[in-house]
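Complex shown without one protein chain; remaining protein chains in place.
So, chain A:
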Amino acid sequence: HFSIPPPPPPPPPLRRPASWENGCAAVFAEALHLGNLLVRYGYIYPLKEPRALQLKPDESPYRFQTPYFWISTRWPATELDYAIYLAKKNIRKQGELMEYEKESYSQLHKRINHTWDFVVMQAREQLRASKQRRKADRMVLECQEQAYWLINRPPVGLSLGFLFSSMFFLFYSTLFGSMELMELIFDPINKDPIMHGCLPSNPWISDDPAHWALNADQVSVPTRLRVERWSFSFMELLNDSMGRKEFMTYLEKEFSAENLCFWQACEDLRHGETSKIVQKVEEVYRQFLAPGAARWVNIDSKTMDKTMEGIKHPHRFVMDAAQMHIYFLMKKDSYPRYLKSELYKSMLAKAIVPQETKKSVFPFMRRQRHSSPSPAKVIATATEQDGQGAGQAGANSSAVSQV
C-alpha cells in the first residue's frame, strides 16, 4: 500500500519565475482532484476511515482495489448482491451492522423475501469458502468488498431487476476464489479426454472413430469446443489450420491479410530446409519488405533497419524481430476484433456439439474398426505423375499437419 506525500516545498526564492510556485501547486491540485475521483469511484480505497471517500494528502494509507471490484468490470450491483453481502456481514458480526445497513437489510428482507433462502445459502457458502483462505487474504478481501459496497450499494427502494448473470458471477467466485487460482485450475477449454471423456465418445473405448472425423483438420462444420478454443489464445487460433484459415478470411476483409501471410512465410523460413534459406529470404523481402512491395507489411523503422542489415547475410532467424513485431500487432489488434466479429460469432453459432453416445446396456459386439488413409499416401500420390492418386488424396480424412 502507499500514502500520498505532502506537496514538495517550494525552492528557495532566488530568481525563480513567478509562475513556478503556482505551477507546482496547480499540478498538485490537479493530481489530488484526480486521486479523489479515483477514490470516489472505488479504484483506490482508504485503509483508515473507509467511509471518508476522499484522498488525503497526508500519511494515510490507501490501497488499490482489485479489478474484480472495479465498476468498469463489474455488473451493476444489484439488490440481490447487496443482500448477500449484508447477510454475510450479519452472520459474521452476529447482528452488529451499521444503522443504515440494518435498515437496508430489513427492507431487502421484505422486498426479496421469496429468494431469501438463496441469499442466506449464498452468504453461508461464501463465508465457508472464505474460511478456507489464509487470514491475511480473508482480511484483504473483506476490505475490498467493504470498499466496493460503500460506493456501489444500490439505493434500496428502487424496483427490482436482478440479473441472473450476477448470480452466476457469485457462484463462480465462491467456488473458485481468487483470480490466480481460477487461471491455474479452471481450464474448461483443455478438457482432458482421459479425465472427462470426449464427445461423442472416446474412439479407443467405443470403437467409434466419429470423434476423430468430427475434429479432422478440414471439416465443413467444426465442433463448438474447437471454435471456443480459438478464443482462448492467439496461439490456439493459429495452431489450428481451420482457425488460421478463418482468421485469414477475416483479415482479407480488413485488408490486412499480408500480416498473416508474412508471419507464415517467416515460419516457413525458420523451419524449412537450410538450402532454401537464401531464396526464401529474398522472396520475403521482395513480397513484404521492399519499398513498394505488393504486400508490404508495416514494421517500425528500427526493426526494419535491423532486418535489412541481417538480410545482407541471410540466415534462418534473420526475420525473427520483424516476425515478432507483426505477430504482436495481430495479437493486440486484429485478433481481439476477430473474436468480436460476425465471422467468428456465426462460426460459433453453427458449430456443433456432438451428442454423447449412450453406452448400450448389453455388451455389444466388437465393432469393425476401419482403417484410415495413411498420411504418407497423400504426399506420395501428389508426386506421382499419373492421376490415379487424386481420388485417394481427396478422400483423406486423417490429419496432414501444415508446416
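The criterion applied here is as follows: contacts are C-beta pairs under 8 Å (C-beta built on N, C-alpha and C of every residue); 3 or more make two chains touch, one makes a residue touch a chain; residues count from 1.
In this section, contacts and distances are computed from a predicted model.
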Just go with whichever of "BZIP transcription factor", "Signal peptidase complex subunit 3", "Guanine nucleotide binding protein (G protein), beta 5b" or "Vacuolar protein sorting-associated protein 33A" UniProt uses as the name of the absent chain. "Guanine nucleotide binding protein (G protein), beta 5b"
Among A:51, A:114 or A:134, residue touching the chain not depicted: A:134
One chain isn't shown here. Among A:271, A:340 or A:358, which residue touches it? A:271
Of A:53, A:71, A:143 or A:210, the residue in touch with the unshown chain: A:143
Kindly state which of the options A:303, A:357 or A:372 is in contact with the chain not pictured. A:372
Mind listing the chain A residues that contact the chain we can't see here? 1, 3, 5-6, 47, 59, 63-64, 66, 132, 134, 136-137, 139-140, 143-144, 176-178, 180-181, 184-185, 187, 190-195, 198, 202-205, 209, 211-212, 215, 235, 238-239, 267, 270-275, 316-317, 324, 327, 369-372, 374-377, 379-381, 398-401, 403
